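Note sheet for the following structure.
All protein chains but one are shown in place.
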């Protein structure tokens, strides 16, 4: 047991921080001004493509893909990548700069793991090169998708093609104009056992019958940077080769996909919480009220101390999950993956709430990134299943372990 | 002691509910569609003026102004008006329909109390008639305005005019195109005792030197329905008669203004919490997950039970504050006014957070009013001074009472 | 609606406070010394009987019994009695002084309501005179008694007698040497519909076959002042007339019994919380740390402000429940009764936890009554069914109201 980052990781963190200090943080106000002045058109912010080239040149590219993918991967383990995701989380649009943004990361890993050579050539290569983006279509408005067995989109084989019909929402990435391909979850066999009804299938964004109904606002915001949408699929036809891994194996893919994705999400959330703490410290050290610096009020000190304790604990938990993932895979890390999903978004919501309060009115404005962090944390408490579902399952497993 | 509404109040509630059922709730989707399709241009939503005429015709107009204002008032006490504010709170844009929206209500009461006959003719009459709207300029970006003695805007007498210089933000109402007049808080004498430095002054919105720098987004939203803005005042000149009540009496006005305003805010928040609870109940009764209706999960039942307990307690507290205000005025109700400001926004934040969670992804979207309620509750925790300031003062007073 | 106590109630509160100032508070240290020096033998503390005579002489006797019991009652409504229970709660052994202690109060009301003339003569009269005490035997160690339908004690008619067999615990009052009679809940017909299996029956404490197995410690304390015990009933025989109201009507009696009992419990808890707040205020005003009075730390002020807000809200809720009970009976007040049981013990636990913390080490000792309050509040969260059961039912009823 050892709680220190390796020298390799320390070096990578340093390199990433330098890049962010040089290229990312200075552009934060520019990004904000752009979205304010262009009706929130985050999708076409000019500097993005240039930044991506710079990141690629600096070797800070695709770092998320674990070493076990051989030549495709830059060679980091989940445990090594985790603190880098934390840094990227501090600027919400920055993961795209490093080609480490959801839902592309999960989609790329699925393609690397289960894609045919043709899929890899057609979709994985341009994705890993940052030339296109992708979307993931799982949740549906008409059923409680927290129980994924409820999903109703149908995927029916007709000849050499699958025909897809359904309505999806919270389809992440779909609003990005660079989005070229989607992965869709649906039922190939509604009569199979509960967890073998589902399959995943590749659907090009421009497939006939795929219609984006509307962007989905999050707390009144058209949701940047992910760009969620509501999508109608009407008799969408794709070649049968587009089905991933095999009929009825959708859950299996989903499970494998979720582990690394949650570690990324959680480490980015920790980055948001950590930066909120730092901004809160700076703010309360600057301002005076009732004859004292705000930092000298014991209630503010408690807010800061509690936040720090919560952040550091959550970080250790996520890192231990990454370590477990590296050692025992998604299955062995299953409980830890549930735990970090329960703990981290709620922790970030609490820490950002305190940071908002310490900033006064500025805290709810766009003059700091904290209001945006809050929105993200609150939303992630619902993404990939609400907290309640994970607690329900973790509770069940825990009772089982202690009674058998 | 008696916990039942009088028959008069029951009748008014009934009348208001009927009006809302007939005219307000049916327009909720229309309002939402308008702001979605018109870049959030809530200010020009077509049906508003017509609705105002209908409310006026129904006698549901200016009900907020307490009976002690004689002929100006429709004759309700604070305690009688409170449950009506709760109903109005359920649709965030509806208080304007009844000419009961902030900051106009507070401004009208200030004018009714301290305005000269000329002020009343020029500003109060059209405000009470719903012809114009108004703004309130207090908070400043450069100081911790939670301690209002920090406010730095200067109000200097030069001949027959006051000259005003300063920078304000969170100026509520300023973005409304119908806004015609503002009340500005500033310092007339920075060398006077701490609580006698401040004054309030009437400034027409079109006064030379008053510049709106930008609207202020709240969690990424241009804040409807109040429309906060950042405002620069540069050598703004107004006749010396515009000064309200007298130099150095700004705090006195602020104190008197806050009491009823907080009761209104808090009762509207209770309306939001109550409607969130009702929407949550409906949602969980409709959906199934893991083989059971969501309403049958004990954790959901606890969320509902806790919410109900919290709402009902907060309502009783606010009503008791209104009763005290009627009996002993703002001064006698001072501690209760602090208490409801501490309790109610936080309560509504908690209840709406649970309701969001129970709605899944829909909860953070605009498909229900709950995400908007949350934003309002969160923001009001900072408005009129953050929770912390009120707890600081209430704590001090409570210790004093029990040790003297 | 009116939030002020009537003059009658104000007078009674004053009278009770004077009695407590004169006779009860001065004896607090004596009581403490006695239990410390007599192996916690609270049952034989010498001054008790004398105090009871004084209270009787002062007319502060049996005030709990509502006016609807005619001549038996001193004539107060539940709403009028409630604030008196709050005062009594401040000294945990004082309700007995006024013959207002559980479980006697509930037992007396049951006897007044359902007892035969013979029962009244034999048991109610000496109970109301304070000559004997009583116990209530409901909970069982072998089943989850939170679901009272689980209770297994059998009550079987054999000739003119009922024969009772079972094991009970948390039998309140059983350890008091003055206890002469008990009310036992058990099943007369295990095959009847779920809520008609149970009956209640009067069993003299000295009945053959009733064996006290052990006193039950609460957090390591032999529980004063209630004196819980574990009791074995083996072939206990009582005349069939001892059955109350009729076979299968145990739940009906239990429901009627619970309402007033919960109001008493909750108001006493509010008294404990209120006194904790007052003691906390005094303590922090006296002590200095890190160069400041403890009362001037903002975190302490927040603890005090939050506590006050929580206490005042809970008090209003309990008073509104008492008002409803007076107007609509136990059935009409059902939901409010559930709400106060959910809210009040948890509130008192939180407030006393803060008060303990503010007292430092002294807070966990017996040098203040706060540690004892905490134990009581924590325990009442489980008494009469744990919080969870009440939330489960209140949640269900609330969903029902908003969906039908």
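Letters A, B and C mark the chains in the order given here, with residues in each chain numbered from 1 onward.
We adopt the following convention: a contact is a pair of C-beta atoms (placed from the backbone, for glycine too) under 8 Å apart; a residue touches a chain by one contact, two chains touch by 3 or more.
Being a predicted model, the structure only gives us computed values, none of them experimental.
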{"item": "Touching the absent chain when the full complex is considered, from A:118, A:157, A:192 or A:316", "value": "A:316"}
{"item": "Hidden partner chain, touching residue among A:172, A:242 or A:298", "value": "A:298"}
{"item": "Which residue of A:16, A:55, A:148 or A:277 touches the chain not shown here", "value": "A:277"}
{"item": "Hidden partner interface residues of chain B, rising order", "value": "297-302"}
{"item": "Contacts of chain C with the absent chain, listed as residue ranges", "value": "36, 39-40, 139, 141, 143-147, 150, 169-170, 216-221, 287-290, 294, 297, 299-300, 353, 356-357, 360-366, 371-372, 374-375, 378-379, 381-383, 386-389, 391-392"}
{"item": "Residues in chain A touching the chain absent from view", "value": "1-6, 9, 79, 277-278, 281-282, 284-285, 295, 298, 300-306, 308-309, 312-314, 316-317, 319-320, 323-324, 327, 338-339, 342-343, 388, 390-392, 394-396, 398-399, 401-403"}
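Just so we're on the same page, only the chains that are shown with their structure count from here on.
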{"item": "Geometric centre distance via CA averages, chain B-chain A, whole Å", "value": "37"}
{"item": "Whole-Å gap separating chain A and chain C, where each centre is the average of the chain's CA atoms", "value": "52"}
{"item": "Chain B and chain C: spacing of chain centres that average the CA atoms, whole Å", "value": "42"}
{"item": "Chain B: positions in contact with at least two other chains", "value": "300, 388, 391-392"}
